[in-house]
Structure formats: structure tokens, C-alpha cells
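Complex shown without one protein chain; remaining protein chains in place.
In order of appearance the chains are A and B, and numbering begins at 1 in each one.
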Amino acid sequence: MITERRLDTVDMHINVGPQHPATHGVFRMVLRVDGERIVDCVPYIGYLHRGFEKLAENEEFQEVIIHLDRTDYIAQFNNEFCYLMAVEKLLGVKPPERAEYARIILAELNRIVSHLMFYGAFGGDAGAITPFLYAFRERERLQRLFESVSGARLMHFYFRAGGLKEDLPEGFLEEVRRILPVLKQGIDECDTLLTENEVFLSRTVGIGAISAQEAIDYGCTGPILRACGVREDVRRSDPYSLYPTLDFDVPVGKKGDTFDRYLVRVQEMRESIRIVEQCLDRIPEGPFRTPIPRYPHYRVDPGEVYVHTENPRGDYGIYLISRGGVQPFRVKLRSPCFCNLMALPAMLRDAYVADAVMVLGSLDIVLGEVDR
Amino acid sequence: MPASLDATLRLVVLTAFIFNTVLVLVYVERKVLGHIQQRLGPMRTGFHGVLQTPADAIKLLVKEDLTPTTADRWVFRLAPFLVFVPVFMMFITLPFTRELAVRHLDLGIFYLVSFSSLHIVGMIMAGWGSDNKYALLGGVRAAAQLISYELPLAFAILGVVLLAKTLNLQEVVELQATAPFLVLQPLGFLIFLISSLAELSRTPFDIPMAESEVVGGPMIEYSGMRWAMFFLAEYANLFVTSAVAAVVYLGGWLWPFLPPADLAGGWAAHLVGLAWFMAKTFALILAIIWLRGTLPRLRIDQLMGFAWKLLIPFSFLNLFITAAAAVYGGFLLLLGWVATGGFAYAIYAVSRRRP
Partner (left out) sequence: MIGVLKGLVQTWKTHWRKPVTVQYPDERLPLQPRYMGFPGLIWDQAIGEPFCTGCQVCMRYCPTQCMYVTMQDNPKQAAGESKRRKIVETFTIDISRCISCAICVEVCNFDAIEMTHAHERAGYYPDVVPDLPQLLKMSEDFRAQRGQKPARETRDVL
């Protein structure tokens, strides 16, 4: 009689991070692997915790903005946008139309910047070195635009309650108009390099897939959820600012795997360009800020408000409580990355070690926002 | 000249040649990759950065040589040498031109194939000796990958051996006076190229060293001199593998320009032959660098599947066709081209299949 005899093996624990090139920051996950197969994955967060929410309680409404820049430090304009909509709601002011359009233009350009960053890092995770440089070449064009607008390349601090810090610089709109076609071509080039590449496809298609229901259960939003085929976009489902008047599509995927997440983002870049083009045609002349009494040390009436926007990474929400006065009583951040990240162990079911890197990359986490 | 002095001289020249080639290769790779990414690459040290690689080499030499406390000391320390020495040995029989080689071995191809698989041992030792899980994973990956691709590599070359009826690299080149073996062995050439990419652990098969997964794999704990050894071995291997491909499939120093028989011993013929040899080798190296600048990397299971399900059956087919041609007549070699088409289609079909 032949009895099956199995080789005695022990699962190995591999510590990935907090200093690992694939973790995009200081994220740590402990993988339990059986050979190259992942048995279990435990994510650890908190290495970049700076106590943003507590800091915000000791600053004026105006100053909190600079901390917002530092939460999701790749999509600063989008964060500022969300927070200021909350403040404006409490203040009861409406920004002038020019400011609204300027905000949308900048936020959408920032979305492109963020997705380009994702593209480059994801290519790097897959082992290709060129996509990163391609993405940064394109990103640099936009960064210089941002510099001309806000004076800073990264931490812009440009949106203000009631509008903008100062008017858009002269020639800015023309410059955007000039850059958009170049950008489109750049995105196409990025597209050629990876999207159809069979080696890349074999690394991404079918990897880390979760079902739409699972994604909803985990609270995933943004490209992660849309990749599962759910047409959910705050710009459409709970429209804010002037988005209802703009014409754009919400790209969705089918299978919810790594590749769909990638593809959704690439398509979103194109949609963002479309939005910016429309805004450029419509942006009027006029004031850039609604005057607020005692600006910049304005007082905000007591009240609480929750505002959420569509950030590049998903549904970014701010819960703001004011007890009157110049400082917020509480600022709570609903961070999309944090929720998306929680789905990681589910996505890594039965994956290879190499897939862990790809799946983590496809979540496009920004640790500044996860840990706050 | 006494034999020992002669041998020493040859080895010294060879060593100098390897070091210089590696420096040039690293520089070329940096520059080409830079331009592929619309960058400049090294520019500061010397004219257009030509001194950058020597500077880096010196930096590596003077860096502290660390050994992790928990490492298996001797295994850890010995590993880089065991990676480098086999590669160095492969250079010995490489025919640069008709006369220019350290040794003309009658069993040249056999010698090459056997040494090309030896550096696996060093890799495994590095992976095990470092007492680091990334290194271990990388070492095991290297073992699996290099052993799997050793087979198609050897079988591909066996096709040429069947045609040439010799294992002497010199004679293999002489036989290519009219047409390189590429024409007769297209499938073999393709398989050889692909499997040598894997042997070299270069993109898209750089799985043992995967920077974003196992952070350098077996080399993760190495620093200074020993790390430089790995580096040296990697680039020397790149050169020697491309050179073997150039010699075996592209006619080495001979084709397409044939030095007239009376020039056979002259300097001019030597130089032209050497130029041809170098041109072919560098063309292959540039192609490999180009691939590195374009492709992501595969996953270990896909890599193994590719070797065992595609490369090995097709290398058998190639061997079979060649054997039939050797027995029943050369016209059967035309089948090789058909098989190449089949091979290309198979890769195409596999790459289109999605889970």
C-alpha cells in the first residue's frame, strides 16, 4: 500500500516594509508564505502618523489647509477643495464662478498628476524602469503649472474660503491650453508602453480580484470600486461645485482585478483632460474671492457638516464641527486609502509574493493619508 | 616562452579585458537606458560621464565589507567568487578571432555549457549564507530559474553541434563562412537568446534580483568588494553570453566579411575579424539593454511555465528537425523556419491567453 507522505514544511514570515521599495512610503505588511504562495497577510499602519486631526483643533480654519495638503500629498488641490467646501458651507458663502472653475481645473490637473504618479510607481512595481521616468516627464509639466499658480510645487496652500488666494496668473489658461495636447500625447505614450504589453498583462490580469460586493463591504471607493464595475463617483452620485454642468464619463472596469484598476486610472486621466478643456472654454473673468469679514481670521458659526469629494484615490470626506470662533472644534477625515487598504488581505488570497507588490501598487496608497 | 609564463600572461590580459569590458558595458547600459527614458545618464565625471563607472568601481573597492553576524560566514564570503569564477572560465575558450583566444579547446561548446550552469551554486550559497529571507527567496528563485533554462539553452546549442559535427568553437566559426548558423537554426537562435536572457537574470526574467519584491535577492546583504564581484560577474556573463551567441549563430569573426586566406595570419584580418566579433556582440548586448528599458518582469510561475511548456518542447523539436536533416538531407532544415513561425505563434497565443 502506498501512503502519501508529504514533506514537512514550515511557513515563513516575510516582513515587507516599512523600508521596502514596493511599499510606497512607510507601510509594513507581514506575509506568511508557503514557498512563493501567500498564506496570510497582515498590514500594519501608523508609521507616518502626525496627528493631523488633533493639530487642526489648535489652528485657525485658514491654517488647517496646510495640514490638508500634507494628508494626501500627491493630490493637494483635491484635499483643499474638499475642506474648503466644508468651511464654506458653514460660513454660508459661495465662491465666485471664476474661482469654482479654477478649482476644478486645478483639481482635475492634480488628479492627472496623481494618476501619473501611480502609473510610474506601478510600472516600477512590475519591474519596468521606464514608465516611472515617462510619467515624471509628463508630471513635471503640470508641476510647473502648479508652481506658477501657487508658488509651491507640492504644498500649494492656494484655495481659500470663498475662493482662491490670488487670481490665476496671467497667461495661465493659455499655458494649460498649450500643455493639454502635449499631455495627451504623453499619456498615450505611457499607454503604449504598458497597457498592451503582454508581460505586464500576465502580471496584472486576474490578480488580486475582488467582487463588487466585497469591495463595497470593505468600504472601498474610487478606482478600486469602479474597477469592480460599480459606476460610483462622488462627482456624479453626489455632485458638488460645478461638476453637474460638466460632461465627462466615469470609466469602470469589469473584473475588479489589478489590471482594471490600472486601466480605470489611465482612462480617468483622459476624462480629466476633457473636463479641463470644458472649464477652459467656460471660465469667466471676474472676482476670485468672495469677501469674508475678518479674513483671514474669519469666525465660523457653530454647526457641523460633512462634505465629501472624489479624490484620485476615492471618496475623500471631511467632517467639520465648529463651536463658533476661529478654530474648528473637530476635523475628521474620511480617508479613502485607509478603507481601500483594508481590502488588501482579501485581495492577496492565494497570491504569489510578487503579486503582493502589484496588488499593493494597484491600491495606490498614500501613507500620509492612511496614517494622517 | 615557457608554458607557465604564457598561460599567466594570457590570464592577466584576459582579466584586464574583462574588467575593462565590464566598465564599458556598465557605462553603455547607463547611457542607453538614460536616453531610452529621455534622460542624459551620467554626465559629470569626465567627458559625458565616461569616468563614472571607474569612479563607482573605486568607491565599491574602498567600501566597508560587511558580514552579517548571523550569516554563515564562509558560505557568505565564498559565494561571490563562486559566481565570478565560472563566468571567468567561460572567457577562456571564447574565440575572438581565428588565433585570438586563451585556449582553443576541442570540447569548447561542452566546456561553455558546463561552466555556464556553475554560477548557480554561488547564487544559492549567497542566498543561503546571508541568513536573510529575501536573499533566501532570491537564491531559491535563482536556482529554479537557472536550472530550468539551462536545458533549452543546451538543447538549442546542440542543434548547431549536430550540424557542425564538432564541439570546437573555432571550427564552428569556420563552417559559417558562407552563411551563419542563424539561417539554418533560426529556432535554435531564438531559444538560445531567450534562455540566455533568463540565465543572465535580465529583464523580463530578473526575478531572482527583483528590486521591487526581494530587493536584490541574493545580493541584498553584500557590500563593497563582494557586491562588486556579483556585479562584475553579471556583466561579464552578459558579454560572454552575447559573444557565444555571436560566435555560434552569427558567424563570429568570419561572416559576412571573409578575410582572404592569405591574410589569415596578418594583422589586418585580425583586426577586421575582431571588429566583426565585437560589433555582433555589442549589437546583441544593446538589444538586451533595450529590452530592459521596455519590459516589466514576469512572475516566477509564469517563468517556469514558459520554460517547461514552451521552450523545452520547442528546443526538442529543433533538435529533432536538425537530426532529421543531418540524416536525410539539408533541405529538411527549411522545416526549422516553419517551426520558428510555430514558435512565434505559440508565444503569441500564450501571451493572449488570459485567466
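The rule we apply is simple: a residue touches a chain if its C-beta (ideal position, glycine included) is under 8 Å from a C-beta of that chain, and two chains touch if they have at least 3 such contacts.
The structure displayed is predicted, hence computed values, not measured ones.
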Report, in label order, the displayed chains that the undisplayed chain touches. A, B
Of A:155, A:212 or A:305, the residue touching the omitted chain is A:155
Of A:11, A:40 or A:189, which sits in contact with the chain we cannot see? A:189
Out of A:28, A:89, A:137 or A:332, which is the one that touches the chain we can't see? A:137
Take the complete complex as the reference. Which residues in chain B touch the chain that isn't displayed? 32, 34-40, 43, 290-291, 293-295, 344, 347-348, 351
Footprint of the hidden chain on chain A, which residues? 59-60, 62-63, 66-67, 130, 134, 137, 140-141, 144, 147-152, 155, 157, 169, 189, 192-201, 296-297
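Everything below uses one rule, namely that only the chains that are shown with their structure count from here on.
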Between chain A and chain B, what is the gap in Å from one C-alpha centre to the other? 43
In the complex of these two chains, what residues of chain A are touching chain B? 12-15, 20-22, 36, 123-130, 133-134, 137, 193-194, 197-203, 205-206, 352-355, 357
Chain A-touching residues of chain B, taken from the complex the two chains share: 33, 36-39, 133-134, 137, 141, 203-204, 206-207, 210-215, 292-302, 351-352, 354-355
